[in-house]
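Mind looking over this structure? Questions follow.
Excluded from the complex is one protein chain; the other protein chains are retained at their positions.
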Amino acid sequence: MKLDVGCTIELSALWPTPAVLMLRPRSGESQWVLSERYTFEPEVPMSEYTDGYGNLCQRVVVPVSASGPVTVQVEATVDTADEVDVDVTMPRTPIELVPDWVLQFLLPSRYCPSDLIGLVAADIAADALPGYAQAEAVRAWIQREVTYEYGTSTVSTSALETYETRTGVCRDFAHLGIALCRSLDIPARMVVGYLHGLDPMDQHAWFEAYLGGRWFTFDATQAVPRGNRVAIAYGRDAADVAFITQFGPLELRRMDVFVRPAAA
Amino acid sequence: MKLDVGCTIELSALWPTPAVLMLRPRSGESQWVLSERYTFEPEVPMSEYTDGYGNLCQRVVVPVSASGPVTVQVEATVDTADEVDVDVTMPRTPIELVPDWVLQFLLPSRYCPSDLIGLVAADIAADALPGYAQAEAVRAWIQREVTYEYGTSTVSTSALETYETRTGVCRDFAHLGIALCRSLDIPARMVVGYLHGLDPMDQHAWFEAYLGGRWFTFDATQAVPRGNRVAIAYGRDAADVAFITQFGPLELRRMDVFVRPAAA
Amino acid sequence: MKLDVGCTIELSALWPTPAVLMLRPRSGESQWVLSERYTFEPEVPMSEYTDGYGNLCQRVVVPVSASGPVTVQVEATVDTADEVDVDVTMPRTPIELVPDWVLQFLLPSRYCPSDLIGLVAADIAADALPGYAQAEAVRAWIQREVTYEYGTSTVSTSALETYETRTGVCRDFAHLGIALCRSLDIPARMVVGYLHGLDPMDQHAWFEAYLGGRWFTFDATQAVPRGNRVAIAYGRDAADVAFITQFGPLELRRMDVFVRPAAA
Partner (left out) sequence: MKLDVGCTIELSALWPTPAVLMLRPRSGESQWVLSERYTFEPEVPMSEYTDGYGNLCQRVVVPVSASGPVTVQVEATVDTADEVDVDVTMPRTPIELVPDWVLQFLLPSRYCPSDLIGLVAADIAADALPGYAQAEAVRAWIQREVTYEYGTSTVSTSALETYETRTGVCRDFAHLGIALCRSLDIPARMVVGYLHGLDPMDQHAWFEAYLGGRWFTFDATQAVPRGNRVAIAYGRDAADVAFITQFGPLELRRMDVFVRPAAA
């Protein structure tokens, strides 16, 4: 399905504040950006670079605006797959065959301390064959055991804490899934983006596992993961994929997200 | 000035033919893509990657279409600088200080055999100080001595031939400028893109020279180079920046380009 | 001074265990590898790649060895600077001028949660001018206030814990320095390598801060940081620069490091 996706962000700065935004979806294997619009008001010079994960990053100095908040609007029409790919028989890629650049997604990272959670994953996925089935066992376990609840976690919450409290939001679910997969020697990465049908609508986070030479989508917030996703950024965990990184006191006054079927 | 730019391409394939398109301008230091639309009809799977020069490349297998030609339409609204930067006093960057990745733009390349044209450049720029003034001397010489004329060169024409025939089109002008600059130890690269006010309107090509730590725009087709340019792709010469690279017999049946001030 | 540096590692595997080694110093701006020797016994296929930080990584499957431990020996003769560069007047690079690829060294990372330590740094460097003087104030404070002591920290210890316990080893000193610098908006990165004169001899860790367009060396374990350093790997923190990353139970039975003036 083609989706119209986008967000509006309002920022307020006390003084000119450098920031890096990550708001621009890229065309890739599983999504194609048909059209896009990026508005920053008031107009200021911006530049763009590609980070080490291939994400498009927009650099800007957020100005002090006398006439109300600074507004960033990004909209895109993206062709997406209606279903996520599922292949329960896909085996784990032996580590010696994991491509060089994918190796980093096996290591512990800030919010996914996979080195500290090893026995848990072995237990959860004890009955699953090495590979997709393990990652799915992890995902299903999280979906079953962890309660989705706002206000119980913060931007500092790690997968270990989520495992202990059994509560969190989509990024916590993803972190836990990533940490557990990595401890099973399955490369896993964080994805942030848009998901059609999310309620309430917001930016979403899920994870991908590398199996049999490609990445598969996993989403522990849903009983059955749906398609119609638009990835904006990939990384080892939330530390790599913040939609805004600010270097100074920047107030986020509003963030509205929309995802809807594209106009014909 | 904000510009609406774009092109429509019609292709006809005898059988499904892989191709790489380079049609998508990127936001960068001197241009900011405000909005963009990319349509490929009939719809087929596409993917996108970034090449070694940072250009966005779209991969596709052009289908055989029973219902008329395959159509690619790319449109963008881009904020551009009204003037090109000029700094006649900017000195040549000593080669030992040229950044690693810029060194490649000092070497001869397919259409810019700078190793074969050395004495010419020394002569043309004899009275100029090393640096911007040399590149400008080269540019002005080409603008004065080479006649812009369609049909006198082909896609195989090198800078050496252009120097000899003293005739060519924008890409030949750029190739000659690049070859001459490189022979003066000034890194130079090819740019293809859009230029406001071009008549007749078409894709355009010009060159950039690396001086004092940054790239400057040079255009030997104009008495005084104008701004309002939208770069689509950078490379060592035309071999790196073809808007379409086809792997099979693909007929280009139409290519329309437009550049106009953006609607308010 | 030219240094002969190297290490011998003995590993023991219960079954064939994939691992990534990071043991090979690269020639760079401040060091030049004159000669090098890399021995892995028994012989097995190895491959090498360059990670996202430019480090050389050797991939191998560590075999089960019936005839004693697996031995890795790496030796190099490296030309090094006798002094570290010092420039107390070097100002902080404004964030908007920090190169794209350096921005990542401003962000919190696993062992350097700079977002949680902000006020501390402001206090420590209160009297210093923004830039080198701040980083030096941080370094001197750590050197004065933190006690170098084995056994008080683990591989999981973060800069925050080191700040609280005021004790640790070289990697903890470096992590704290990095976290504090980042919280002052100074890009900082971890370096592991060899240092001449270390006693007892071992691999060493220190940090670098990006100031005025280049990296400066800081070492909080020394009253006056000395030169004659050989960097092996760079990263955001220890998570990126482990000399061995193992995917399975691999016992490190011995690690001997040597650094001495090169034979004439």
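Order of writing sets the chain letters: A, B and C. Residues in each chain are counted from 1.
What we mean here is this: a residue touches a chain if its C-beta (ideal position, glycine included) is under 8 Å from a C-beta of that chain, and two chains touch if they have at least 3 such contacts.
Being a predicted model, the structure only gives us computed values, none of them experimental.
Within the whole complex, touches from the chain that is not shown fall on B, C. Among B:Met1, B:Val64, B:Val88 or B:Leu103, only B:Leu103 touches the chain that is left out of the view.
Residues 26-29, 32-39, 43, 45-48, 50, 54, 58, 79 of chain C touch the missing chain (whole complex, contact as defined above). Where chain B meets the chain that is not shown, the touching residues are 18, 20, 49, 51-52, 57, 59, 61, 94-96, 100-101, 103-104, 106-110, 113, 115-116, 156, 185, 239, 245, 247.
In this section, only the chains that are shown with their structure count from here on.
With centres computed as the average of Cα coordinates, no chain lies farther from chain C than B.
The central chain of the assembly on a C-alpha centroid basis is A. If each chain is reduced to the centroid of its CA atoms, chain A and chain C end up 30 Å from each other. Here the CA centre of chain A is 36 Å from the CA centre of chain B. For the pair chain B and chain C, the distance between C-alpha centroids works out to 43 Å.
Annotation for chain A: no residues touch two or more other chains.
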